[in-house]
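Everything on this sheet refers to the single structure shown next.
Note that this complex is displayed minus one protein chain, with the remaining chains in position.
Coming up: subunit A.
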Amino acid sequence: MLKEDELKKGPNLYTPFLGTTTGSWRLLRPVLDRARCNNCLACWLFCPEGCFEREERAVTLNLDFCKGCGICVAECPRQALALVEEGSDDARLLER
């Protein structure tokens, strides 16, 4: 929670401010198979929410602001990403 002093001066905050996340609004979740990823960074470039982190060998995915748009899935040339329905019994929701 923000301090009174910060609240009093308006909703203008130094980054990073991640007080509210929107990941729970998502209906579809991208799941990443890191074994298939060749680190081409297409997903990192195209994701409108900046969900991908660059790493040594393969990207990682932070879903806090992911809206399930599927752009990363469409762009990945290695089929390392797939869209899975949230709340379904798809085993990949647990795995990755």
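Throughout what follows, a residue touches a chain if its C-beta (ideal position, glycine included) is under 8 Å from a C-beta of that chain, and two chains touch if they have at least 3 such contacts; residues count from 1.
Just so we're on the same page, contacts and distances are computed from a predicted model.
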Complex minus one chain; that chain's UniProt name from "DNA-binding protein", "Cytochrome-c3 hydrogenase, gamma subunit", "NADH-dependent phenylglyoxylate dehydrogenase subunit alpha" or "Peptide ABC transporter permease" is "NADH-dependent phenylglyoxylate dehydrogenase subunit alpha"
Which of A:Leu13, A:Leu41 or A:Ala74 contacts the chain that the document leaves out: A:Leu13
Contact set of subunit A toward the excluded chain (per top definition): 1-2, 4, 7-15, 17, 19-20
